[in-house]
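With one protein chain removed, the remaining protein chains of the complex are shown where they sit.
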Amino acid sequence: MNTYKIITIACVLMPFGLAQGAPSSNVAWTVETHSLVRKGDASIGAKIETVETEDVNACTDCHGKGGAEPDRDKHPTLAGQVAAYTFKQLRDYKDGSRENRRMNEAVERLTNEQLAALAAWYAQQPVPSVEVDADETVSEETVRLVFRGDKKRLIQPCASCHGRNGQGAIIDVPAIAGQNVKYFVETMKDYAGEKRTNDIYSRMRIIAKALTRDEINELAVYYARLGNEQSDGSTQQAAAQ
Amino acid sequence: MANFTRRKFLQVTGGAVAVSSLGFPAIVGAASKKVVVVGGGVGGATAAKYIRMADSSIDVTLIEPNTEYYTCFMSNEVLSGHRTMDSIKVTYDGLKGHGVNVVHDTVTDIDAAGKKVMTAGGKTFAYDRCIVAPGISFASNIEGYDEAAMKTMPHAWKAGEQTVILRKQLEAMDDGGVVAIAAPPNPFRCPPGPYERACQIAMYLRAKKPKSKLIILDAKDKFSKQGLFMQAFERHHAGIVEWVSAEKGGKVTRVDAATNTLYVGDTAHKVAVANVIPAQTAGAIAIKAGLTDDKGWCPIDGRSFESTIHKNVHVIGDASVATPLPKSGYAANSEGKVAAAAVVDLLNGREPGDPALVNTCYSVVGPDDAISVAKVYDLKDGKLNGVEGSGGLTSKDSSPEMRAREVDYAYSWFANIKKDSWG
Partner (left out) sequence: MGCNKKALVALIGSVFMAGTTQVLAGSSASMMANTCAGCHGTNGQSAGPASPNLAGMSESYFNDSMKAFKEGTRPATIMDRIAKGYSDEQIETMAGFFAGQPVYKAMVPHDAAKAKAGAETYDKSCAKCHDEGGSLPGDDAGILAGQWLPWLQYSMADFKAGNREMPKKMAKQVEKLSDAEIDAVLNYFASQK
């Protein structure tokens, strides 16, 4: 157990300590950055998302209108996402802190203001419902991870950062309720495999590494359903009113 | 180990550090290890190449009598005239390019205790590990079928001269003649082979000699891909191909080469062309070297393909008992890689890792119609094991479009396995 912990910690620290790697992200949440995101103009974002150039697809080509209809389930749903989170990801794509060739190219020529506008636009959209296989089950142990975490494995409860309803938090914590199952799983695997490294203090990488594959799959299903329940609920409420 | 002095230890570890820090595959203070591969068929060639690819410090010698090798796979298409002998010919230039020392000679004995291989040419090759890939030899289950009879009633079960004889006989045959294929008892090389051959020859007969017939006299009551072959016999070769099971009088017990007659007990089948495929055992050198069990095949350890009879000798391909893998070309290629990895590990002082194997096998059964069988294999409880849920046959209901694609993939299989093994 102790040896395992030491190895885990050593593996996590190595890229930063010994190899003196680049910081995980260059976005600092200064007052100016917050202000920039807060002032993001959603109406401009709405226009930007449909713009395509000679070499770059429009946002809508892959993520659908308002980021609500990804053309593949491995592309994320962006609708209803926390603006600060979206903004940071776009910035990370822009300077290469987060790697994806197509996204790196897509944001290359956008200014910080334009990125903030896109983030604001997506944040305004209602969370769409996502497809979840009805046969998928989520065990009690996995639900416990959400609310209690697992002290033995140093896993914090998901809800402690992402909120009881998976809604995210104003400062850069993404909403995960209503995310595509496949994107959720792929993201966690990318964190675990150090393919995505733009999480500050490698918080998600540590957690993703500690989780088993089955737990990740079940968490993805749990949060997809949670999003669906919420969007159903809001529809019902709207109907009642 | 007693001779393993402190100085040598320092040299070896020094060498290892040099590798890690400089990235040069330089070995300091170690004589190069020697591997001798006996047989240059698909298994032997693959093993030789993959050892060199994994560790170029290992000295690999491959001993094979023929300077040109004809693949058994696709040789049935030579019989039907769909392809030439040239198209199934491979040379050893590719292996030489990988630094394999290719020696054209015949291995006459393997001294497992002395770790050396002797040849008809009078040479002796010392080895640290030997890989034996001798293919098959023929057993005498059919009275009267001897070396001389093979010239007039070819088996064509080792491609080359035999394939040419059979093709020439088919070409010379009058329209309206009967071709007989005597199919062997299990286990034998290429289980679907006799039936694919029937389909291929039938295609030739329908095009050129439509009044002719082909009869398969089988020593068995069932065979590989049977349902799919029966479908093909009906779909493409109705009125030409007939299959006779052992039970229904198909088991050939005697031949008379002078009159081209096959006997099932007292029943005589006098035919125009007789293709007699006898029962089989491991290649002769495996028997000579004492690598075979009482059934005539070579028992091996599934992790490394090392003989369970003689240490430091690995047996791959048709000669080995690799059940549940079939005796197929693809299996031999796959086994060659497992043996190569194991030999490289063992010569570098490591335990061999878990093996992974695959078999895929295509049969072209009619115009634009090919079928396949596949399976993935691993090691379970120390034994080779077919992975549950994997593999199986082409569906009987697969569409003509998919069957036509399988022909293209069969040819891709052929092009790639040739290049992967000898290229």
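Letters A and B name the chains as they come in the text, with residue numbers starting at 1 for each one.
By our rule, a residue touches a chain if its C-beta (ideal position, glycine included) is under 8 Å from a C-beta of that chain, and two chains touch if they have at least 3 such contacts.
Quick caveat, the model's predicted, so the values are computed rather than measured.
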Given that one chain is not shown, what are the shown chains it touches? A, B
Return the single residue from B:176, B:265, B:353 or B:367 that touches the missing chain. B:353
With respect to the chain omitted from the figure, which of B:338, B:364 or B:384 is a touching residue? B:338
With the missing chain put back, one of A:36, A:56 or A:200 would touch it. Which one? A:56
Interface with the undisplayed chain - residues on chain A: 7, 10-11, 14, 18-19, 52, 55-57, 61-62, 64, 71-72, 74, 100-102, 186, 189, 213
For chain B, which positions touch the chain that isn't shown here? 17, 20-22, 50, 54, 330, 333-334, 337-338, 341, 353-358, 360, 372, 374-376, 378, 387, 389-392, 394, 398, 402, 405-406, 408-409, 411-413, 415-420, 423
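The definition used in the following text is that only the chains that are shown with their structure count from here on.
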Taking the mean of the C-alpha atoms as each chain's centre, how many Å separate chain A from chain B? 53
